[in-house]
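Below you will find the structure I want to go over with you.
In this view, the complex is presented without one of its protein chains, the others remaining in place.
Order of writing sets the labels: A, B and C. Residues in every chain begin at 1.
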Amino acid sequence: MAFHFPQKVLFKHCDPAGIVFYPRYFEMLNDAVEAFFDEALGLPFETLHDSGGVPTAEITTRFHAPSRHGDHLTIALTVTRVGRSSLGLTFHTDCGGEPRFTAHSTLVLVDENGRPRPWPEAVRQKLLDREEAPAHAP
Amino acid sequence: MAFHFPQKVLFKHCDPAGIVFYPRYFEMLNDAVEAFFDEALGLPFETLHDSGGVPTAEITTRFHAPSRHGDHLTIALTVTRVGRSSLGLTFHTDCGGEPRFTAHSTLVLVDENGRPRPWPEAVRQKLLDREEAPAHAP
Amino acid sequence: MAFHFPQKVLFKHCDPAGIVFYPRYFEMLNDAVEAFFDEALGLPFETLHDSGGVPTAEITTRFHAPSRHGDHLTIALTVTRVGRSSLGLTFHTDCGGEPRFTAHSTLVLVDENGRPRPWPEAVRQKLLDREEAPAHAP
Partner (left out) sequence: MAFHFPQKVLFKHCDPAGIVFYPRYFEMLNDAVEAFFDEALGLPFETLHDSGGVPTAEITTRFHAPSRHGDHLTIALTVTRVGRSSLGLTFHTDCGGEPRFTAHSTLVLVDENGRPRPWPEAVRQKLLDREEAPAHAP
């Protein structure tokens, strides 16, 4: 069960070649994760960050085709692995069915000192309910 | 022979947790590549982009430890693979010897229509002179 | 008749002090103007930029109170002056009625060579329909 995050490509995202400047994609992914934690897990970042956070430990990204100003993207976020403190996510981003980029990331829940802490049980259960085997990467 | 790019962590890079917001790292990497093309290859982006560009096809990043406001980072860029139109790069970023993040990327030289084009011979030679076998990732 | 643009304060907007990093406010204003041109004027930026653009000639901004992560802001954009090629806008941004910042800007419609060009008549009429005397700045 993927979480879908819509993102229109705006002027601010685009470079002199008229396509998305790729560091902006990582801002979009961060926004998608923030929306997922808020809407799907009931754990808004603005609350979570009082007592730690969820830094990204690693992220692998493959860009399939450029995105242009005005494109309506959809980021489909899936949970691919739930660890004690970690979380594997996959993001498939397309524009009207045309793949644009795919990313795989690992986040870690940490306390205010940056040390891993276990997912609260209610959150862990919601994550497990969404867990899917990772699809073969395109 | 690595190309070294110094980058102090500035206020603008940091998030509410006081550490670098990771999409900002990709801006730093892009700045490092832009400096490398200008200073090491004699191919400044502002000229290159009149007739195409070097979009990133894929990038894998592993974050070892957070960076804080005021840290003096060094990004060591090495050429790990020179293809006909592509280029493999590795980035080791540290702060006074302490590893912060490692990235591996593939760029592709494209023409104004986004189609791959071969490296100009003089540029290809400079890239080959710098080519190194990829180190074992930390 | 103001055009209202909602903007939640996200993680990416905030600095180590936990408040919005002010250059991010200008991205928000740009997004608000982009939405206004698209939704209220029928002149989406992605089309407009094929034949020029609307660069900002000047902008004055006063910050009344800081905004924090999670705040639900509303940017109220009003048209305060319609020139031959220029446009005066005022932005009142609040969070649940509490003022956060006020900005006054002047945009200019330019052609692909950066030279001012007159508003198309249909657009000019829509702008005039929305024109309001500027309120006394708070």
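Quick note on the criterion: contacts are C-beta pairs under 8 Å (C-beta built on N, C-alpha and C of every residue); 3 or more make two chains touch, one makes a residue touch a chain.
In this text, all values refer to a predicted model and were calculated from it rather than measured experimentally.
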Chain A residues that touch the omitted chain in the full complex: 11-12, 14-18, 21, 23, 69
Interface with the unshown chain - residue positions in chain B: 10-12, 27, 30-31, 34, 44-47, 49, 68-70
Residue ranges of chain C at the interface with the undisplayed chain: 16-17, 19, 21-24, 26-27, 30, 49, 53, 55-63, 66, 114
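As a working rule, only the chains that are shown with their structure count from here on.
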Chain centroid nearest the full-protein CA centroid: A
Maximum inter-chain contact count - chain pair: A-B
Where chain A and chain B are represented by their mean Cα positions, the distance between them in whole Å: 23
Mean-CA-position distance for chain C and chain B (Å): 35
Junction residues of chain A - those touching two or more other chains: 27, 30, 49
